[in-house]
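For this depiction, one protein chain was excluded, whereas all remaining protein chains were kept in their positions.
Take a look at chain A:
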Amino acid sequence: MSAYSISAPTTRSKWVAGILVVTYAIITMIPLIWIILTAFKSPADAISYPPKVVFDPTLEGYVNLFTTRTRISPEALAALPEPDTWYDRIVRQYDMVIAGPSKFGERFVNSVIIGFGSTFLSVFLGTLAAYAFSRFRIPLADDLLFFILSTRMMPPIAVAIPIFLMYRQLGLSDTHLGMILLYTAVNISLAVWLLKGFIDEIPREYEEAALIDGYTRFQAFYKVVLPQAATGIASTAIFCLIFAWNEYAFAVLLTSANAQTAPPFIPTIIGVGGLDWPAVAAGATLFLLPVMIFTVALRNHLLRGITFGAGRK
């Protein structure tokens, strides 16, 4: 199975490797753990120095993340009936009442729509294009592939201004469709190249067998190629999602009231009622979840996919 190991690793080298991996994992996880912990601190605990590792956990950060609040006078507060929910009670400790929901939910939903929408579109178009490049004789195929790749030869943000102007003309600014198209355009070259590699590795014989077995080319693609490309499709989807989900610069530039995604929104939380680090951390924690869930759900496919087919059988 292990294509690389020439001799079996010794116990000692296994230990060394294990310790290195665990150390590296811990180092990279510290910021993450920090954020997750901060989300459960009170604002005072969050900025205390030296940092508190042991503290009273509170859901204040999450409450503040999801609500907008207004300060009222102690007299007015006393005149109010007893709070009937736990989050009302948290808010009233600070002489405040909940004025309404914050925009976070909406922004999060925008992120989901735009992130998953553009991922689906990139992978869908990428698979079709990659299959065509892999299997058919296309005039100028190499030039076309190079052209597709060349869209990634500069940072996407370099074209921000033309895109900004173009989107304004087309009415695509601050729309979900606009952002989906934009992220798809950025991701598609990655998708085509990655998927072409995966599809190239699937022997044509399988499709030819299906053609002879009485299926059309499309059916052969659907029933024989797609299932075998699942690994590649899954890993490509994760790469596309990670880009679209985390993208910040275009989101700041092109979205505002309607289609704003979570990345430009989360930093704005900080301005609502002082330096509210726990709320920011809560937003960041929730923001991490979808990609994490998506990755874990596809992890069986992913591991083989990340090696780009090198570890096959």
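Everything below uses one rule, namely that contacts are C-beta pairs under 8 Å (C-beta built on N, C-alpha and C of every residue); 3 or more make two chains touch, one makes a residue touch a chain; residues count from 1.
FYI, contacts and distances are computed from a predicted model.
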Inset, instruction - Pick from "MalK_3 protein", "Oligopeptide transport ATP-binding protein OppF", "Pyruvate ferredoxin oxidoreductase" or "RNA polymerase sigma factor" the UniProt protein name of the chain that isn't shown here. - result: "MalK_3 protein"
Legend entry - Full-complex contact with the absent chain, from A:I72, A:L211 or A:L288: A:L211
Legend entry - Omitted-chain contact residue, chosen from A:Q228, A:N246 or A:T295: A:Q228
Inset, instruction - List the residues of chain A that touch the chain left out of this view. - result: 203, 205-206, 208-216, 219, 224, 227-228, 230
